[in-house]
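What follows is a set of notes on a single structure, which appears directly below.
A single protein chain has been removed from this complex, and every other one stays in its place.
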Amino acid sequence: MLEKKPKNIFVDGPISPVKIGEDIAHHQKKTNIGAHSIFMGQVRADAVEEATVMAIEYTAHQEMALAAMHEIREAIFVKYPLTCLHITHSLGVVKAGEICLFVFASAVHRKEAIDACEEVVERIKKELPIWGKEIFADDEYQWKGNRG
Amino acid sequence: MLEKKPKNIFVDGPISPVKIGEDIAHHQKKTNIGAHSIFMGQVRADAVEEATVMAIEYTAHQEMALAAMHEIREAIFVKYPLTCLHITHSLGVVKAGEICLFVFASAVHRKEAIDACEEVVERIKKELPIWGKEIFADDEYQWKGNRG
Amino acid sequence: MMEVRLMSYGALTDITGSGVLEFSIPQSVISAAELMSLLIERYPALEGKTFRIALNERFVTGEFEVGSGDHVALMPPFSGG
Partner (left out) sequence: MMEVRLMSYGALTDITGSGVLEFSIPQSVISAAELMSLLIERYPALEGKTFRIALNERFVTGEFEVGSGDHVALMPPFSGG
């Protein structure tokens, strides 16, 4: 299952729930799959002092991010017997309530799918050179920090 | 977040990926959500000796299953600060490749959503009086056993 | 004689059928073990099967009271999901 070329994971703007439904549907042909584990990150309208987050604008060092993601994929496929693993991350503006990260792990049994999905999410947050800029009304902003 | 009346979790036949996409879309209004964790069980076309599983037919002691699910929900909402938790389980025939279980946990932060989702899946498998009958070609069948 | 309504689930329906059965219990206080012996007498194929008994939608163990018209459910290990 090792792949040679880094796959793209980036899309412009939010990730569509309809697209996620379609991705799930496409896995119905793979009748060796018994379990899917999905994680989705959604932009929160957090209140910061007087202001509320309207959107997050994501930028990345794309080349390094895809190389890091490739390494993570390879390590995950060595560690867990997955059937497949799909990752999508937004770039650009994602409004509050919209989805910015989609991790989709599938396996014969649930434990592998669940553990792999969680590990991928943690590693994406820690290891991918991606930055979020929280945008408030009136062109105010602050740079997002990831909690542990 | 404690609820007084057991919610229904059962649907006839497979769970539609389109419906899952719609459920995800409905959560975009809840702008306090930061993380969704989803588990889906899919019927595998397992080979058993010469035969291949075509479908699983699910039956349940519905009243006891809904009462058990209600207890699990209450315990999970006490243990994890979730925004919402939705569970759907199939009854009747679900063909290989189709989805028979859908658990959808949402929270402000990812850890709670991920841990709650996994715990709900484990408890559903252990505590809900539901039985799966694996159906082969030619009307052959065997009763499904859950592995640990 | 307590006349209860007996239902079985999962693989046990291969033994008893999936419908509602009439079943007579000779005493109003009975233990789960005694009830199992009675059930095996009537349905010998239950011998050696793993299952739990629910009375009126609650699992019972040890001794319990039973009345005519009560529901008794025989439930093998679950396999949902």
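Some points to look at:
As written, the chain order gives the labels A, B and C, with residue 1 at the start of each chain.
Here, a contact is a pair of C-beta atoms (placed from the backbone, for glycine too) under 8 Å apart; a residue touches a chain by one contact, two chains touch by 3 or more.
All figures in this text were calculated on a predicted structure; none of them were measured in a lab.
Considering the whole complex, the hidden chain is in touch with A. Of the options A:Lys7, A:Lys79 or A:Lys126, the residue whose C-beta touches the omitted chain is A:Lys126. For subunit A, the residues touching the absent chain in the complete assembly are 41, 58-61, 63-65, 67, 89, 100-101, 121, 124-133, 143-146.
Just so we're on the same page, only the chains that are shown with their structure count from here on.
Using the contact threshold fixed earlier, the set of chains in contact with both subunit A and subunit B is empty. The chain occupying the central position, as judged from C-alpha centroids, is B. Centroid to centroid, with C-alpha atoms defining each point, subunit B and subunit C lie 27 Å apart.
Across the assembly, subunit A contributes no residue in contact with two or more other chains. With touch defined as above, subunit C holds no residue shared between interfaces to two or more other chains.
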